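Before any comments, here is the structure.
Note that one protein chain of the assembly has been removed; the remaining protein chains are unaltered in position.
This part shows subunit A:
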Amino acid sequence: MLSLSLREVLHLIKTEQISARDLLKKCIERATSVRELNAYITETHELAWSQVGLAPGKSELAGIPIAVKDNFCTRNIPTTCGSKMLDNYVPPYNATVVDRLLTSGAVLMGKTNMDEYAMGCGSIDSRYGPVRNPWKYKFQSSARSSVIIQSKEGPTSGGDWYIAGGSSGGSAVAVATGTCFGALGSDTGGSTRNPASYCGIVGLKPTYGSLSRYGLIPLVNSLDVPGILTKTVDDAALLLRIIAGRDVNDSTTVSESLHLTDLDDQPSVKGLHIGIPKEYNAPGLCGETRRAWEDVANALETAGACVSLVSLPHTQYSINTYSILCACEVASNMARYDGIEFGHRAEGNNMSTESLYAQSRHEGFNEVVRGRIFAGNYFLLRKNYRRYFQQALKVRRLISDDFTKVYGDGVDVLLTPTTLSVALPYSKFSMADNRTRTAEQDYFTQPINMA
């Protein structure tokens, strides 16, 4: 039952072939048994039981378990962003997208693990420990030998495992292991699509402005979008339809230009123009990914689509642009964490506000976050503003224009890999620092965030 899609399970509940309570019980058993993967920071099973009792069978989501990344505010449930800074933070309100899911009848399984403040591409930089990919994972607990994804060989060395991708790794693992049927993530530079790809599920980054960011603890306000992780594309469309739309609390949401269509039962790709951006054939692209890319292009061509090479000339500079914009906006967004109104407050420091803030923030943030704040403030200095921040914004326009031109020339869909390589073993991934890995693995996903 847990390997069915959301739509299939919803059909079973609505036709009373199974009950939402039985489904929840199975999901909780599964979540308990795969705890080793460290997908959840906070499990809310008690809450889920109380919610499933209240969810009427006629509601849209009828008691389907979902999980939410830990940077979405959830009323009276700790929301930590994977960081010590918000270890003790309990929001008094729900994020809009969470609220819409719960009002539609979904039940909350828990808050999932993530890279600290969504900065990272492996979900290994969390205060609560790294998230492990369930594929080829050797469970330590003897009770769990047959549940997941069997494989004859484990990862490379004793005790090693594959990374889940990031920064919404916990959400991806929660869906992939069947503990829930849909999860919310966030996508600033690929943080939903990267772990979805590594865990073998579907990750959707909706267009900026189609989902409300109210309640999503911000990383980069002009790039953040809440993301949806599910087993199938159909499920992602179902959830998108429920949570998309204008929100009075987020003035960047638009609903006039939002068109959600239904596909035919037997969709056809005849006549669809698919573009393959040649700049995405980047140095470091692994053979397996490249072959898969070619195979999909050929399969689509055989099915009647028209596949051709297109050009996005400024792709090469997009990761540098992203690194500057990200650091600058992070420096601004992280300024709210002073430990006074909420969050971690250093003890025993009464010398001055500046000294207290510096100590609280040093203790609360990890090196990745501190490094980005530092760099961001450097780029925003008066003497550097034009050279870095403004230059990055201008290159952003070039990148956006590349996409506009390609779509204007008749391309309907661009087909690209998600990451340069398949999921790496943790031992290999952790040999390079966060910034290097982000520069590699976010390469394909972040250009469209900026456009």
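Everything below uses one rule, namely that a residue touches a chain if its C-beta (ideal position, glycine included) is under 8 Å from a C-beta of that chain, and two chains touch if they have at least 3 such contacts; residues count from 1.
Everything that follows uses one rule, which is that contacts and distances are computed from a predicted model.
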* To do: Identify the UniProt protein name of the omitted chain, choosing among "V-type proton ATPase subunit", "Autophagy related 13", "Small ribosomal subunit protein mS39" or "Glutamyl-tRNA(Gln) amidotransferase subunit C, mitochondrial".
  => "Glutamyl-tRNA(Gln) amidotransferase subunit C, mitochondrial"
* Structure fact -> By the document's definition of touch, the residue of A:62, A:217 or A:373 touching the omitted chain is A:373
* Asked: In the full complex, which of A:268, A:316 or A:427 touches the chain missing from this view?
  -> A:316
* **Of A:6, A:27, A:48 or A:276, the one touching the omitted chain in the full complex** => A:276
* To do: Provide the residue numbers of subunit A that touch the chain removed from this figure.
  => 88-90, 92, 208-209, 222, 246, 248, 251-252, 254, 257, 276, 278-279, 281-283, 285, 290, 293-294, 297-298, 301, 307, 309, 314, 316-317, 320-321, 323-324, 327, 331, 339-345, 349-359, 361-362, 365, 367, 369-371, 373-375, 377-379, 381, 387-388, 390-398, 400, 435, 439, 450-451
